[in-house]
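Missing here: one protein chain of the complex. Every other protein chain is in place.
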Amino acid sequence: MLFAFALACLGVAGHVEPVLGNTDGVTSIFRPLSQPAQEIKETSLLVLAICGTIFAVVAGLLVYAIVRFRHRAGDELSEPPQVYGSNQIELAWTILPLLIVFVLILVTSRTIADIQNRKPPPTAVQATVIGHQWWWEIRYPELGIVTANELHVPASDGRESRPTFLKLQSADVAHSFWVPLLAGKTDLIPNRENLMWIEPTKPGTYPGNCAEYCGTQHARMLIRVVVHPPDEFERWAREQQQSASVETNAPEGRKVFFANSCVNCHTIGGTSAQGKFGPDLTHLMSRTTLAAGAATNTTDNLRLWVRDPQKIKVGCLMPNMQLTDEEVDQVVAYLQTLK
Amino acid sequence: MINEASLPLAIEATEWRLPSSRKVAIVCLILTETCLFSIFVVAYLFYLGKSLTGPTPREVLELPVLSTICLLSSSLTITLAERAFKNEREGLFRVLWLLTVGLAAVFLGMTAREWHTLIYQKGLTISTNLFGTTFYSLVGLHASHVIVGLCLLLLVFIFSLTGSLTQMHRERIQMVSWYWHFVDAVWVVVFTVVYVIGR
Partner (left out) sequence: MAVQEIALTTSRASGISLVDRLHGLVVTVDHKKLGLMYIGTALVFLVVAGLMAVAIRLQLAVPNNTLLEPEVFNRFFTMHGTAMVFLVGMPIIAGLGNYLVPLMIGTRDMAFPRLNAFGYWMFVFGALLLYFSYLGAPGLNGHGSAPDVGWFAYAPLTGRAFSRGHSTDYWILSLLLTSVGSTVSAINVIVTALTMRCRGLTLMRMPLFVWMMIVTNFMIILALPSLSAAQIMLLIDRYLGGHFFDTQSGGSAVLWQHFFWIFGHPEVYILIIPGFACMSEIVPVFSRKPIFGYPIMVGATTMIAIISFGVWAHHMFAVGMTSVGNTFFAISTMLVGVPTGIKIFNWLGTMYGGKIRLEVPMIFCLGFLFQFLIAGLTGIMLAVVPFNWQLTDSYFVVAHFHYVLIGGLLYALFAGFYYWYPKAFGRLLNRKLGLWHFWLFTIGFHLTFDTMHFSGLLGMPRRIFTYDPGRGWETLNLIGSVGAIFQAVGVLCLAINILRSLRHGQRAGNDPWDAWTLEWATTSPPPVYNFESEPVVRSRRPLWDLKHPEDPDWKYEEV
């Protein structure tokens, strides 16, 4: 069964296509498009092969024993030979598993070292991911960028290796960063900084989840890693570095935004809104989803979110601001200028 | 039905000795309590030097020499009391046993005084910082075991006064003393970790 299982693992991922844009895709760990996920896959296939073989042998012996030594009707009278054990056999089936374990340990420790001991090259992009209940804060200290819920990185093509090294922190409880097509998961734990790295090779959008139960909306704490061709990444970075423009096409909405306590939680670059509790909204419209993947970033959803976030993500920490319909429309119009 | 008549007796069947159930039970209790204390000791050691604020061990802790002498002596008095009981010297047993109770009470009293000083004069409470939390938890856990032991000791003493204690109860008294020795051994560890290593 394990053989079928192993084959199915390879087959089941057959229809993965990483996509540009904002649609999700199947995220099989056996179709990685990045290191270290690729090395993990290679290690895993070896392990699967070993385990599959063990299964085939032992299960085969079990089936054989059941069939061959089944009690046959009419054969009541005698008991079979009462064998108590065999030192040689028992030694053999102790040594063999120990040898297998030895091989697995060698493979495991080599892969652990490869992944954990890598130091960032000078070309690496450095980003800090901070977990919140229930969204991701993402900062690029060297680039001066702060964003949320989407991690943008350059692809490493053949010419230049440009991995992204992440520092993982948490503002509240334990979370975990898991984008299966790119890497294994690493936890975000308060009062502790963890490190991980990814080196994707193919542009596209890679979905992922928070993988450590963190409260009510753990299920809707989705992460998207957007991989750009190198020059497109530079362009994205430059756009993100801009502050929001002082002039705006939506002055009424802006007034509502600044008159209410929105500014206590949210930052809009270049304005007096410098709240840190909630996501940075400076380039809200450059993101494909709202509320860490809870809804796509459309006008209707934005309106619904601003009116009552609890309708989209019950239990989330953004309160219902009790705005009137008119105020909601105005604020949404303003938010939609934050490109 | 299997009984002696139906099977040939093996040699072992004539000399059949099994451990005492009370002893095994107390050993199991001591094992489990050792594990409990170990976790608190690990937490204490782990958090040494990690407090963000507040008084440090060196600033506020003084070696509790006298109370330690009292508690460790009580191990001696209880052993002597046991021996007296075995030799059927009831009066001596009661005196030594009461002495054990007294030494334990002195230990508790001095711990209480130490805590009073720490809280009201030195500003260390369980919520002050990591040191406060781990200190009061570990020492408090030990003190609670001393209190339980004290209750057991008093119970035995009361039974001896009412004349209910006979030689039949020798092993039970011994088990109470084993528990008491355990409590003392834990204090040696706590003392070393908190007052020697920790400072």
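By written order: A and B. Residues from 1 in each chain.
Going forward, contacts are C-beta pairs under 8 Å (C-beta built on N, C-alpha and C of every residue); 3 or more make two chains touch, one makes a residue touch a chain.
Quick caveat: nothing in here was measured; it's all calculated off a predicted structure.
Chemist: Could you tell me which of the visible chains the hidden chain touches?
Modeler: A, B
Chemist: Among A:143, A:174 or A:285, which residue is in touch with the absent chain?
Modeler: Per the contact definition at the top, the residue touching the missing chain is A:174.
Chemist: If you put the missing chain back, which residues of chain A would it touch?
Modeler: Touch set of chain A with respect to the missing chain: 1-2, 5, 8-9, 12-13, 23-30, 36-37, 39-40, 43-44, 47-48, 51, 54-55, 58-59, 61-62, 65-66, 69-72, 75, 79-86, 89-90, 93-94, 97-98, 101, 104-105, 107-109, 111-113, 115-117, 133, 168, 172-174, 176, 178, 180-181, 183-187, 189-192, 194-195, 207-219, 222, 293, 314-315.
Chemist: What residues on chain B make contact with the chain left out of this view?
Modeler: 1-4, 6-10, 12-13, 16, 18-21, 24-25, 28-29, 31-33, 35-36, 38-40, 43, 46-47, 50-52, 125-127, 129-130, 133-134, 137, 141
Basically, only the chains that are shown with their structure count from here on.
Chemist: Could you put a whole-Å number on the gap between the CA centroids of chain A and chain B?
Modeler: Each chain's C-alpha centroid was found; their separation is 51 Å.
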